[in-house]
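Only a single protein chain was left out; the remaining protein chains are all shown in position.
The block that comes next holds subunit A.
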Amino acid sequence: MCVCPGPRRIAIPVRSSRLPLLSDAMPAPTHLFPLIRNCEISRICSTMCYCHHKHLCCLSSHFAHGHFRYAPQKKFAALYRPKENFYQFIHARDYASTPQRFYLTPPQVNSILKANEYSFKVPEFDGKNVSSVLGFDSNQLPANAPIEDRRSAATCLQTRGMLLGVFDGHAGCACAQAVSERLFYYIAVSLLPHETLLEIENAVESGRALLPILQWHKHPNDYFSKEASKLYFNSLRTYWQELIDLNSGETTDVKEALINAFKRLDNDISLEAQVGDPNSFLNYLVLRVAFSGATACVAHVDGVDLHVANTGDSRAMLGVQEEDGSWSAVNLSYDHNAQNEREVERVKTEHPKSEEKSLVKQDRLLGLLMPFRAFGDVKFKWSIELQKRVVESGPDQLNDNEYTKFIPPNYHTPPYLTAEPEVIHHKLRPQDKFLVLATDGLWETMHRQDVARIVGEYLTGVHHQQPIAVGGYKVTLGQMHGLLTERRAKISSVFEDQNAATHLIRHAVGNNEFGAVDHERLSKMLSLPEELARMYRDDITIIVVQFNSHVIGAYQNGEL
């Protein structure tokens, strides 16, 4: 069994279904997709070889596949523009035989980066704006095809506050999709007072119009599955009915509500998969949701109360402006992965001592899974019997899938995985200017301190170039003009983004060793074919929430 320790979140058994189909198209390495530089290929190859020799064949299949699908390069040739100075580079490396290089032009780069960007501004009523959130920018850049990240944002209509979240799926996007659609409803319902729940239940009972619970802020690409909505609604209704029956009478604690909602949703996902559905499409859907997985990082902002609930290795970070104007970052979540000692400790205490060595291998849970907490992933939650029963009774597609049939090694005392979040509560202060929620695709490439600085400077419109002062120097108008034109060209990249998240992605993907966006690098990274992109970067999803310091200050002074 070859298990790839590459950047993929979850190791996938090699015998993928498309392998035999494509092996005939395996080309010689030099004729690989022309966009990949030879040196890069050697890099990829060497990484892969390092992991496992058998893997080479799997890799080749990727390449073959890539070549096969992108062979008609004419389609792309029109898109790429030759860049002269690149010839020097080629020449220096003595790659004279390499065919012409093509680069994406800046507008092409922008259209890729901006394809998924979304901004929302909380409506402002001239100073009487009582929301501590000014608005948010979000964006995502796919590396997987299709992308496995999801994002959600909504305003609670029956309670105060705003919900924002990023979800990083693995082993497919089904689970992340389901969580992104459903989790906020579970949270909103958990937050609702008893009377409102009763009102909603009565409305459903008598077929009246429902009170709207959430106002979604969605990019057109963020879809909801229509087919499953009935099923999801019924599960949600069962949940609020139970809440009504439980009626503790206490006011709802946000932290508790978040934890309950997370756990409940994961439980529902698991149950739906066990029960199945008479509709074969839905049946397959719920199984895919349960067998894939997703991490979630959700923020709930209400006035100065900021709660971040995190499950998995996405991260929430607060951007704080110090008194001297500089930016610093405060973590508002803990990663649940092998790097977090507390988390490793938790997993170990939950299982017998005999398993201690097999629990975490190669920094992965049971040697397979990178996040230590996640939604779905019933392979790490159900007993072996249950898994077998469900898979066998399930549709054929599921039965044929190697991944679902495969039982993790050393699987003795399930569950190994939980969706229970860690919740951090933070009281917002006027110096807290923004919150960044992002999947690990961002944090792998950038340090949080850099993220805080880049977003902070973007939002305040300050670019890090030193201002020019003439002082006593002898400068002519012409010299000054030349200097200014040059500087403007440099900072133009800042201004071509209208979205803080896009700006951050530009840096995450295109930063060179000096922390500046390098167009060549950006262009190369974005023109990687689908199958290769995942080798260099992960899906990146970012939400940047901007706070209204005036409102927060007013809250602090007790004015609101």
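The working rule: a residue touches a chain if its C-beta (ideal position, glycine included) is under 8 Å from a C-beta of that chain, and two chains touch if they have at least 3 such contacts; residues count from 1.
Criterion: contacts and distances are computed from a predicted model.
For the chain of the complex excluded from view, the name given in UniProt is "Pyruvate dehydrogenase phosphatase regulatory subunit" [choices: "Ribosomal RNA-processing protein 40", "ATP synthase subunit a", "Pyruvate dehydrogenase phosphatase regulatory subunit" or "Glutathione-S-transferase"]. The residue touching the chain not shown here, chosen from A:107, A:278 or A:478, is A:478.
Even with one chain removed from view, subunit A keeps its contact list with that chain: residues 124, 126-127, 465, 467-470, 474-478, 480-481, 484-485, 487-488, 491.
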